[in-house]
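Heads up: the structure comes next, in structure tokens.
Yeah, one chain of the complex is gone here, protein chain that is, but the others are all in their spots.
Our next item is chain A:
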Amino acid sequence: MTDTGTPPLVRLQDLNVKFVTRESTVSAVNDVNLTLKAGEVLCIIGESGSGKSVSMRALMRLLPERRARITGTVEVDGKDVLSLKGKELSDLRGGLVSMIFQEPMTALDPVYTVGHQIAETVRRHEGCTYDQGMERALELLELVKVPSAERRLRAFPHELSGGLRQRAMIAMALSCRPKLLLADEPTTALDATVQIQVLILLRKIQAEMGMGVIFVTHDLGVAAEIADRVAVMYAGRIVETGTVQEVLGNPKHPYTQGMLSSTVHGNMRGKDIEAIPGSPPDLRAMPPGCAFAPRCKYAEAACTTALPPEVIFDAGRMARCIKVAPDSVRQKELVPAE
């Protein structure tokens, strides 16, 4: 994953997030390494509870400070996010990095107009007046193709449909021209047709503005539509990375393979879907070896004793599985089981 030349826009190194409560410690994210180049779209795929959203929030330090222990390195555009203090951190949020959330229903403040909420962000980061912020908000709503934008500026979130609300959310996220956009399942709560519209819009704006995007989803179709690169997460770990063609076309990790074979295709009527048996491990008590081993049909004794190494095939092409490690491939050092 070493890329010489320009430094990456995002660099996550050994990112760990643990939620500590009196009763238990949940290891939500374990030793995640990721890089994102400027202008690149990375999709993080994984099922619920695999640590996708938590990783996103760690990138902006949005996790509750009292309970979440974040360790490792989080660098965005050369800034060490984990060491930022008060004002520096809030300058980063919404300025350099912004985020689109899953539920447009609840992610907007219900008692302020859409325009106000966008203008507020602009005013916060660009130090302009409220009216200038409103003008910018209008431009943004037009940019995200909200019909009769001027009227929608004065609308409250509950007066808009889910799709329009998500567009308003996107407009808000784009308001200060961020270099990095984090999208946490932005289309999951939308109707299928609206989903496609929003995806196309995001892709187009991304290309125009040249933003780096990390897009979290559990929908492989969405990933195929929008991603340049894909990272597959399972139980808080990245198990496979690569370009979208590589990962979806030639999956290496049994989990990715299982996920792909459990999707529905056109000519499957009448046949059973091949689901992955079992359920993800309890993040409070992780098994010592590969977290996927109990559900893996290729599992052998070695899988449950030590954590499989990251097997690197090419720059940016990795799978964390002992079965895919041919002798000719250079192995990263074996990670001892904890």
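The rule is short, and it goes like this: contacts are C-beta pairs under 8 Å (C-beta built on N, C-alpha and C of every residue); 3 or more make two chains touch, one makes a residue touch a chain; residues count from 1.
Convention: contacts and distances are computed from a predicted model.
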One chain isn't displayed here; going by UniProt, is it "Zinc protease", "Heme exporter protein C", "YCII-related domain-containing protein" or "Peptide/nickel transport system permease protein"? "Peptide/nickel transport system permease protein"
The one of A:Arg11, A:Lys52, A:Arg93 or A:Arg152 in touch with the missing chain is A:Arg93
From the list A:Thr106, A:Ser161, A:Gln245 or A:Ser262, pick the residue that touches the absent chain. A:Thr106
Among A:Thr121, A:Gln206, A:Thr241 or A:Thr256, contact with the omitted chain is made only by A:Thr121
It is residues of chain A that touch the chain not shown, namely 60, 62, 87, 90-95, 98-99, 101, 103, 106-112, 120-121, 124-125, 156, 158, 169, 172
